[in-house]
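All protein chains but one are shown at their positions in the complex.
Residue numbering begins at 1 within each chain, and the chains themselves are lettered A, B and C in the order written.
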């Protein structure tokens, strides 16, 4: 994995990703490391990090790394399916996300994303299926 | 389904749900209707509504309706798994969400959430599994 | 939906589908109705119908109906993802399967398959994603 430049980091944090605070730390075409700092605005009514935050992180980092790898061939990458399992709540600190590529097909890539808290406990898992399509 | 009072509506929109703009329109223990108005802050870099927004909506409305039904028995409801399939992008207008309960078990409820755009086209589907647990 | 001819019915029941006893009752490009009669050979050690049986049925009927619709254009249909939720066990009688198409895309179709027992209780749900590809 390589660390993104300040420009890449800034360009990465657009739209929804900026809204919830996604930070890209390192990436390659096989793995991505990113994080989000917990704040009250990311929580559901019981005070836990909202499940949608994990799903959003997985979607963004798997799509980004796939796109970075296929863009030169004139392709785009879009999420096809996002399956997230919630194992243990996070209520404070930092959400650490690690995406690992499991499959690189002609038309679909599959990534497994694991989320840990500051104590390195596994808190959520996402399987992301990304569609790779030629720009029309 | 019943429409929430102004107080319920206000109480519903906390934390992350307030951040991305979830509006609860009607609910029962079998169905929920909600919506989110698209804005640039909800998009991914290609200009489409971010996949995490659909996942977040499904998580919130299925959890809310389950909790509303089991709270009187001293139970809480938390997301166990969220599986979202993306069928067609939304770029403007309103995201319309309809959750329908498929299963009411002793320890898990299952909901199917469908998302449509202003032209009533199906754009995403979520299967939400909610765990029902006694407050400890 | 149309009922398959005796020849179609026979041709349908090949390989694994024949092994576990899948019977095709009716189909169209939007819905499929099929069934499997429970026998001890389809059970797991606790005496319930094995989860793999539901997954297999969903895979077969969604793939079959997609293929029937796209074959004339020189395409094949293969399973991309199969997500099955188990709601209530079946121990005897007939497993009734109804597949409903939710999405017909250029490269993926999505089907929801619901399984009921002889008392018409919902026992399992599968979301099937089928890839449509040109024959190479």
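One rule holds for everything that comes next: contacts are C-beta pairs under 8 Å (C-beta built on N, C-alpha and C of every residue); 3 or more make two chains touch, one makes a residue touch a chain.
Owing to the predicted nature of the structure, the values given are computational and were not obtained by experimental measurement.
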Which of A:24, A:48, A:70 or A:83 contacts the chain that the document leaves out: A:83
Would you indicate which residue among B:62, B:83 or B:123 is in contact with the undisplayed chain? B:83
Of the listed residues C:42, C:65 or C:99, which contacts the missing chain in the full complex? C:42
In subunit C, positions touching the absent partner: 14-20, 40-46, 48, 50-53, 55-57, 59-60, 63, 76, 78-86, 89
Could you please point out the subunit A residues that touch the chain left off the display? 83, 85, 87-88, 102-103, 105, 110, 112, 122, 125, 127, 129
Contacts of subunit B with the missing chain: which residues? 80-81, 83, 107-108, 129, 131, 133
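Heads up, the rule we're going with is that only the chains that are shown with their structure count from here on.
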Most centrally placed chain, judged by C-alpha centres: B
Subunit B and subunit C, separation of their C-alpha mean positions in angstrom: 28
The distance between the C-alpha centres of subunit A and subunit C, rounded to whole Å, is 33
Of all residues in subunit A, the ones touching two or more other chains: 80-81, 83
